[in-house]
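Handing you this structure, nothing more for now.
Heads up, one of the protein chains got dropped from this complex, but the rest are sitting where they should.
So, subunit A:
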Amino acid sequence: MTDAVSDRQPRAGLPVSTHGLVHIYHAEGHDVAALSGVDLEVRAGEFIGLLGPSGAGKSTLLSLLGGLFRPSAGKIRVGPHELSTISPKELDDLRSREVALMLQGATRNLLPYYSARQNVAFAQTVARRGGKDLPAPTEVLEQVGLADAEVDRPLSTLTPGHLQLAAIAATVATRPGVLLADEPTSQLDHDARDQVLERIGWINRTYGTTVILVTHDPEVAAALPRTVTIRDGRVGGEGRSGEEYSVVTADGFLPLPSQVRDELPPGTLVRFHRDPEDDHYTLLPEDDRR
């Protein structure tokens, strides 16, 4: 494995933002709101993690960012592109050059009959055809940490960790501006998990690629500079350098941290008190007559 960067000009990442993002799944007989107004700003080159319980809407948000489907309402902007109104052709073009989505499960990102090297080459085909200057597949694979011996072997003979590295390589083969990764460390042992996380971080640092990563793993989340917690289809909080924050939404809502919600059940009346001296806000339940 080497951290040597190609002499090609590294590309800067793309900013990603959502405003009032709503997505409703139409199931048999009833509708399910997966996202209920997500506002999110991700700066170019930022590395953030999406956290939240199962069913909170993380993967839906990631899929919307990847253009897998259109939102029911709201706006999604990736760099200069507005995904909610983008044409299929532009979307294909965006996927071939700018936005890379890494699905959960390494093999879902790979063509099973190709080797790792062939998969990377396959991923680069359209971008190369469009004139994009890309590193050789072996170079990409080397950068993600796959040894030469592994790159031409059938995928079925690779370990889960190596498969995940191959999947990363195929995903970032086009040097995208945004890398969207859905639980890239699930089903991996600690060493493999750390290796995968380290390589994604390296890509982020080296190429400035904006990385949005969905994870359930608290250890992974702790290692990320910024985390966004999705809860009940909204942004429920943010973590920055290990510190947990609640985020005021565009319509003025303030989701409570989970430990607070246990103490303040739904229906509790609260009021905010601002201490002008130390510039603090105090949350006072109705029966607290301090």
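To be clear about the criterion, a residue touches a chain if its C-beta (ideal position, glycine included) is under 8 Å from a C-beta of that chain, and two chains touch if they have at least 3 such contacts; residues count from 1.
Going forward, contacts and distances are computed from a predicted model.
Participant: Under which of the names "Molybdopterin synthase sulfur carrier subunit", "FtsX-like permease family protein", "FAD-binding oxidoreductase" or "Sugar kinase" is the non-displayed chain listed in UniProt?
Facilitator: Checked against "Molybdopterin synthase sulfur carrier subunit", "FtsX-like permease family protein", "FAD-binding oxidoreductase" or "Sugar kinase": the hidden chain maps to "FtsX-like permease family protein".
Participant: One chain isn't shown here. Among A:14, A:83, A:103 or A:134, which residue touches it?
Facilitator: Candidates A:14, A:83, A:103 or A:134; residue touching the omitted chain: A:103.
Participant: Can you tell me which of A:94, A:178, A:200 or A:235 touches the chain that was removed from the display?
Facilitator: A:94
Participant: From the listed residues A:24, A:44, A:68 or A:86, report the one that touches the chain absent from this view.
Facilitator: Result: among the candidates, A:68 touches the missing chain.
Participant: I'm checking contacts with the chain that's been left out. Which of A:22, A:44, A:73 or A:126 qualifies?
Facilitator: With A:22, A:44, A:73 or A:126 as choices, the missing chain is touched by A:126.
Participant: By the contact criterion defined above, which parts of subunit A meet the unshown chain? Give residue numbers in ascending order.
Facilitator: 63, 66, 68-69, 88-89, 92-97, 100-101, 103, 105-114, 118, 122-123, 125-127, 155-156, 170, 174
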